[in-house]
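One protein chain omitted, others in place.
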Amino acid sequence: MNILNLFIIIPMLTVGGILLTKDLKQSRLVSAIGMGFQLILSFVLVYLYLKERHAGNTAAMLFTYDVLWFPSLNIHYALGVDGISVAMIALTGIVVFAGIFASWKMELLPREFFISLIILASGVFGFFISLDLFTMFLFYELAVIPMYLLIGIWGSGPKEYSAMKLTLMLMAGSAMLLVGLLGIYFFSSPDPHALTFNLLEISKIHIPIGMQRFLFPFTFIGFGILGALFPFHTWSPDGHASAPTAVSMLHAGVLMKLGGYGAFRVAIFLMPEAAHEQAWIFLILTAISVVYGAFSAIVQTDLKYINAYSSVSHCGLVLFAVLMMNQTAMNGAIVQMISHGLMTALFFALIGMIYGRTHTRLINEMGGLMKVIPFLGVVYVIAGLASLGLPGFSGFVAEMIIFVGSFQHTDVFHRVITIIAASSIVITAVYILRVVGTLLLGPIKNDHFLHLEDAKWYERISTITLVIAITAIGTAPYWLTDMINFSLVPIVQKLSSIQLTSLN
Amino acid sequence: MDYTYTLFIPLIPFFVFLVLGLMGHKMPPIVAGLIGTLGLGLSTVLSYFTAINYFWTSHVPETAYASIKGFEVPWLHLTEKLTIHLGVLIDPISVMMLVVITTVSLMVHIYSIGYMKGDPGFYRFFSFLSLFSFSMLGLVLATNIFQMYIFWELVGVSSFLLIGFYYEKPSAVAASKKAFIVTRFADLGFLIGILMLSFNTGTFDFQTLTDPHGPAIAQAGGVAFMGMSVLTWSLIFIFVGGAGKSAMFPFHIWLPDAMEGPTPVSALIHAATMVVAGVYLVARLFPVFALGAPDALHVVAWIGGFSSIFAAMIACTQTDIKRVLAYSTMSQIGYMMLALGVSGYGGEEGLGFMASNFHLFTHAMFKALLFLGAGAVIHAVHSNEIGDMGNLRKYLPITHMTFLIACLTIAGIPPFSGFFSKDEILAAAFRDNKMLFAIEYIVAGLTAFYMFRLYYGIFWGKKTHYHHTPHEAPKVMTIPLLILAFGSVFAGFLPFHNLVTSDGKGFESHIDWMIAIPSVLIGVVGIAIATVMYKSETAIPDKMAQSFKHLYKWAHRKFYMDEVYLFVTRKIIFRYISTPIAWFDRHIVDGTMNGIAGIIQYTAYSIKGLQSGKLQQYAFVFVSGTVILVLIFVYLV
Amino acid sequence: MIQNIPLSYFLVISTAMFFIGIYGFLTRRNLITMLMSVELILNSVNINFVAFNKYLFPQHLQGHFFMLIVIAVAASEAAVAIAIIINIYRNFKSIDVENVDEMKF
Partner (left out) sequence: MNLSDFLTMRHEIVLSVLALLILIIDLNLHNRDKHRIIPISISLFFVYTLVGFLPADKSVLFGGMYQTNPLLVMMKNILNVGVLIVLLQSVTWLKQDANREKISEYFILLFSTLIGMDFMISSGDFLMFFLGLELATIPLAALAAFTHHQTKSAEAGIKLLLNSALSSGILLFGISLIYGSTGSIYFDTITQLYRNTPLQVLAYIFFFTGMAFKLSLVPFHLWTADVYEGAPINITSYLSVISKGAAAFILIILMFTVFKTIAPIYNHILYLIAILTMTVGNLFALRQKNMKRFLAFSSIAQAGFILLGILGGNTMGMTSVIYFVLVYIFSNLGAFGVVSAIAAVTNKENMDDYDGLYATNPKLSLLMMLSLFSLAGIPPVAGFFGKFFLFASAASAGYYWLVFIAVLNATISLYYYLLVVKAMFINKSETPLAYFRSDNYTRIGLVLSGVGIFILGFWSQIYEIINSLSYGILP
């Protein structure tokens, strides 16, 4: 049995298990066990992957599994992973695991909640292990749709509006994406009877440049909407603000990464010439995302809005780096995806926990919480410092790789825009410190807060898992970047060979 | 000689930090304090061992001091050429810095056991101190510029944590935020500088960068932008980072506010070690500056010179004793920067370089002493304001003596160490740029004046009435004062010109009396004026303030720099950038999305009349549809 | 005799009937009259079929058969329609088409 299939089967079994449960206690236990398995499995996968690589296996994708599904259309259920997807899977495993613990006290319709959450997770897992664009797209949509219920039922504030907006905007994104994918499919082979959705096979083909020019924006924006590309990001603040804790964690933590991953795996990898031609437009947009998101975050007063805008900024950096199209920057993009996934999940988890205690998310109404809930306070500071790119945490590693990589371009445009994007680190510091200063430090503003309880054991599990992951990447990034680098080589080779031929 | 063990100099504090951070809250405070102090004591011992070893024991006389990589591991592979390493670089300046940092840090640790006694955050304080020590040691030992940047940021955050140590005090929180953000802004410059430098030279490594025949300096030529080469620009950007950390104009505004932190912290971070990181950075890259981009070095010199006189003027008017010391620090660091800026490379030419480091060394001693002394005073009278003090020499004899020594040292009175180092700086400035020399000469006088204004204000004056009688600090606090006083007195006799030079080779240096005597004189004049004005309470200060009303007011308000910054941040960034962007996002971008939905809804409602329920209308539409199709076909065929 | 009448005459007639039928369907208010208009349309079709068959393709009888079937279908259609119209009359007390607009928008 191929290990990758387990990533689909375990969530299914978990969902089945939850269906048999009766109440919150049982369903959360089943979910925790199921997702705990999934987490372990993710790390087993990392281990097996590294072992295989050490054994000298240099295939682009490992653990491939291929079943012909729709023979007439040559649609396969094709799985396979490389270093990049392995890393993303590990991220997903961690965030989902933490998310389950963050929703330990989900009183309202717990079974339905956990089922939706796990369906969402399985969509994400499926997306990352897919090699076939069709299955990839299927999983992509599968991941998006439970979102509506998760926000609509278990959310807060204007949840119905936010849920609808989020779902519709993401679906509009997948509309564009679908056009792009179909276009790629019909030009995936000169022989009309040998069309394929398989990523690796398409990557060997040269899609006609005229078609690329047409399809690239569709594909890129399609993925970009999920990756919060300016100006299509507005679903994100509302959606995140309304979503329940675990959903925000999963959504910002892993679902938004589908955008960056897809933009890079599909849009740029398969249509490199168009990517080279049009990169400047999207670079400008992403640079705007980066700076604009950060500036917007400065004046927000709702914790979730702050974090949502910060996600816009950070995810903008992912797309930004992807568009730089050199090995280092792309590596940085992936590290940034992982790093941001962990950080933002941690943030949302903490916000949920704080909100559960203070019943407000407005920073102006809070203050001095460090004194009463020191554990959460300290972890919040850690998350903040990670987010503003402090060495020792993953954010620094990611940002530095991105900036150094982006700066390796010889032309002025790329370098100037890199500097503009880099300036976001200052703005990030401003809003992070503003939050930390107002929320945690200073005198206690409200007497009700004097009797708050510090984190419970399940909350500690949730946060500590994430903190460990963040610091692990931050202090020892070498193994991660190496793993990613190895898999980037063929991709970058393709990109650079295109560059050379187009010059000739 | 194998220097791998130097790895432990930063690592020991790091482990102490982890231990205290994770388990400190379960320990009795004194245990936490002892663990911290002992850990740092170990580092200190190792540092001294290294210094003796490096400078004397294993050094072959008459040869240049080598730059040795004691240890290095790759940490992050970036591009084919660029890899970030973590390691330990042993060379004269880093060894000197080791000594400075561990000495001052150890003193501060010991002192804090007394000073922080009874504070609920005792263990936290020591863990932060350890974190800082780790970061700072990592910074000075960095083998490459990126490692330096990494620790640079860590230093920044530990400074942030320590300034905001009293986190329930809004002013402390604000100050820590300000310090972090201002230095962060400067760090952006540093980062851009690193990006440019590494892109053009293909290396982060200090040894390669500073090699006079290496790629960085060899490729220095060529004009890139505004008449300066890429190398110059990248160095200027890097210097921006240094200026931020070292509180050079215009990034200095965080330093006075940073005095909100506990006084030992001010002594350690904001006087002796972290704030000189900028100086250290320029010194570290000095060959590149001097040989590759003299223009950048001019910038360094002028910024340093301006900052020193600017800060000195403000220091004359401040009434908070820690703020006076803070401005004094800024002024002295200006000195060091200036010294670097006027220096050349190699041998006698490198006098400024040597002087700068010399002054860094002595300044660390006497400024830490001043701060710790001030801490003892504050500990005794529970106030920072000069107006609340007076006549304390009776109550605090040891503090008084050591403080006086420190004041004399900073005023440049022989034979105290400040005299020697300052004299070298003036000599270097005189050689290179008379204008800067003149400025520094005036600053020397101002320094003596404001230090003694402070001294008299605290220890003399008339006021004798206190709520409860001030008492001398406990031994654990006074012993560090005495040790540092010892250092302040005798550090001047160290043969720095043989130890820390721009190219590692020693050179002959002697006191140039033509410069030394006037500088001592102006110091004495400054002291004298202060004595007349402040020894006993007279009306002269007020009259002076009246007669130079505007100048006094401007200086007292720190030349309105805080207001300028407030204007920039509150008004421009918050009100004119962020708020409009947030508004734009909500109403224009999001409004467009909602607008599309709204238009669709509106259309849906406005076309509902089409479905009128009338059978014949349906038939009419049916027939018209057919006709239209026919027309289209007619057009097509 | 019949040879003296050209095909186009029949076609003109049938086309005219077709449009008269449509016009009647669109304008008459009475449901029965509308039904009659439909019969006009169907009859125009019948004329067409027969005329085409006779003039153009006399070797087969397809058009004629078609005409017969159409007549039969029209009859059954009318039967069902009148049944429903009676039903309408019962419910609405009127067979004016204007009144039959309970469901709209």
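Chains: A, B and C, in written order; residue numbering restarts at 1 for each.
By definition in this document, contacts are C-beta pairs under 8 Å (C-beta built on N, C-alpha and C of every residue); 3 or more make two chains touch, one makes a residue touch a chain.
Quick caveat: nothing in here was measured; it's all calculated off a predicted structure.
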{"item": "Displayed chains contacting the withheld chain", "value": "A, B, C"}
{"item": "Residue in contact with the excluded chain [from A:10, A:30, A:45 or A:164]", "value": "A:164"}
{"item": "Contact residue for the chain not shown (choose from A:145, A:205 or A:362)", "value": "A:145"}
{"item": "On subunit C, residues whose C-beta touches the chain left out of the figure", "value": "18, 21-22, 25, 31, 34-35, 38, 41-42, 44-45, 48-49, 52-53, 56-57, 60, 62-63, 65-66, 69-70, 73, 76-77, 80-81, 83-85, 87-88, 90-92, 100-104"}
{"item": "Hidden partner chain, residues of subunit B it touches", "value": "600-601, 603-605, 607-608, 610-611, 613, 615, 617-619, 621-626, 629-630, 632-633, 636-637"}
{"item": "In subunit A, positions touching the absent partner", "value": "69-73, 75, 134, 137-139, 141-142, 145, 148-149, 152-153, 159-160, 164, 167-168, 171-172, 174-176, 178-179, 182-183, 185-186, 214, 218"}
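Note that in this section only the chains that are shown with their structure count from here on.
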{"item": "Closest chain to the centre of mass proxy, which here is the mean CA position", "value": "A"}
{"item": "Greatest separation from subunit B - chain, by CA centre", "value": "C"}
{"item": "Dominant interface by contact count, named by its two chains", "value": "A-B"}
{"item": "Distance between chain centroids, defined by C-alpha means - subunit A, subunit B (Å)", "value": "37"}
{"item": "Whole-Å gap between the CA centroids of subunit B and subunit C", "value": "97"}
{"item": "Per-residue multi-chain contacts in subunit C, two or more chains", "value": "none"}
{"item": "Subunit B to subunit A touching residues, read off their complex", "value": "74-79, 82, 84, 146, 149-151, 153-154, 157, 160, 164, 167-170, 173-174, 176-177, 180-181, 184-185, 187-188, 191-192, 195-196, 198-199, 573-574, 577-579, 581-582, 585, 589-590, 592-594, 597"}
{"item": "Residue numbers on subunit B that touch subunit C, as the complex places them", "value": "608-609, 611-616, 619-620, 623"}
{"item": "Interfacial residue positions of subunit C with respect to subunit B in the complex", "value": "22, 25-27, 34, 97-98, 100-105"}
